[in-house]
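Inspection log for the structure reproduced underneath, given as structure tokens.
Our next item is chain A:
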Amino acid sequence: MILTQLIFGITGGLLFAIGLRSALVRESLLARILAVNISGAGVFLALVAIAYRGLEETPDPIPHALVLTGIVVAVSATALALALRRRLEEADDE
Partner candidate 1 sequence: MSFNSWLPLLIVMSSLVPGLVIFLLREESHALRTLLNLFGAIIKLLLVGLLIWGVYHAEVIETRWTLAPGLDLVLHADALSVLFVTLSTLLWLLTTIYAIGYLENAPHRSRFFGFFSLCVTATVGLALAGNLFTFVIFYEMLTLATYPLVAHKGSPEALRGARIYLAYTLSGGILLLIGTIWLRNIAGPLDFAQGGILGSIEGLDPVVLGIIFLLLITGLGVKAALFPLHGWLPQAMVAPAPVSALLHAVAVVKAGAFGIVRVVYDVYGIEFAASLGLLTPLAVAAGFTIVYGSLRALSQDHLKKRLAWSTVSQVSYIALGAAILGPLATIGGVVHLVHQGLMKITLFFAAGNYAETLGIHKVSEMNGVGRRMPGTTLAFTIGALGMIGLPPVAGFISKWYLGLGAVEAGIAAWILPVLIASSLLNAAYFLPILYRAWFLRADDSLALAGHRERTVTPPALLWPPLITASLALAAGLFAAAPYSPLEWAQLIAEREYRQ
Partner candidate 2 sequence: MNNLLTLPVMIPLGFSLLALLWPRRATPVGILALLATLLASAWLTWRVSGNGPMLLALGGWEPGLGIALYADALSSTLLLMSSVVALAAGIYSTGYFRAPGDRARFWPLWLLMMTALHALFLSGDLFNLYVTLELLGLSAVALAALGGKRKAVEAALRYLILGLLGSLLFLAGVTLTYAGYGTLDLMKLRDLLAPEPVAWIALALMISGLLLKTALFPLHFWLPPAHANAPAPVSAVLSALVVKAAFYLLLRFWLEIFEDVVTAFAAWLLGILGAMAVLWGSWRALRAVRLKLLAAYSTVAQLGYLFLFFPLLAALPAGAARDTALGALILMALTHAFAKSALFLATGVIQQKAGHDRIEDLGGAARALPVTVFTLALAGVALIGLPPSGAFLAKWQLFSAAIATGQWLWVPVIATGSLLAAAYVFRILGYAFAPAEGVTYRIADGREELPALILAILATLLLGFGSVQLWEFVTPGALAAGEAP
């Protein structure tokens, strides 16, 4: 096992938890969207840390690919969320 993995893995867990919490407690929608992104980044970090296998060893490519997919999904979701929020601020009916 490699210390680096643990450092970033645990950091990832913390980021995940921090983000989750503020996504639930914050009132501002924008802050919530931020929080979700950070929470996601935490999970990605943990995932990539799994792949790391030392300086000379080439890392496991699978988690990298998964995270790449995850990043695109995350940005799509963020974009949709922000567009909804904008529509919400503009909406004037009732």
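A quick word on the picks: all candidates are chains of the complex that A comes from, given by their letters.
Just so we're on the same page, a contact is a pair of C-beta atoms (placed from the backbone, for glycine too) under 8 Å apart; a residue touches a chain by one contact, two chains touch by 3 or more; residues count from 1.
Everything quoted here is computed from the prediction, not taken from an experiment.
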{"item": "Candidate from this complex that touches chain A, chosen among 1 or 2", "value": "2"}
{"item": "Contacting residues of chain A [partner candidate 2, same complex]", "value": "9, 16, 19-20, 23-24, 29, 32-33, 36, 39-40, 43, 46-47, 50, 62-63, 66, 69-70, 73, 76-77, 80-81, 84-85, 87-88, 91-94"}
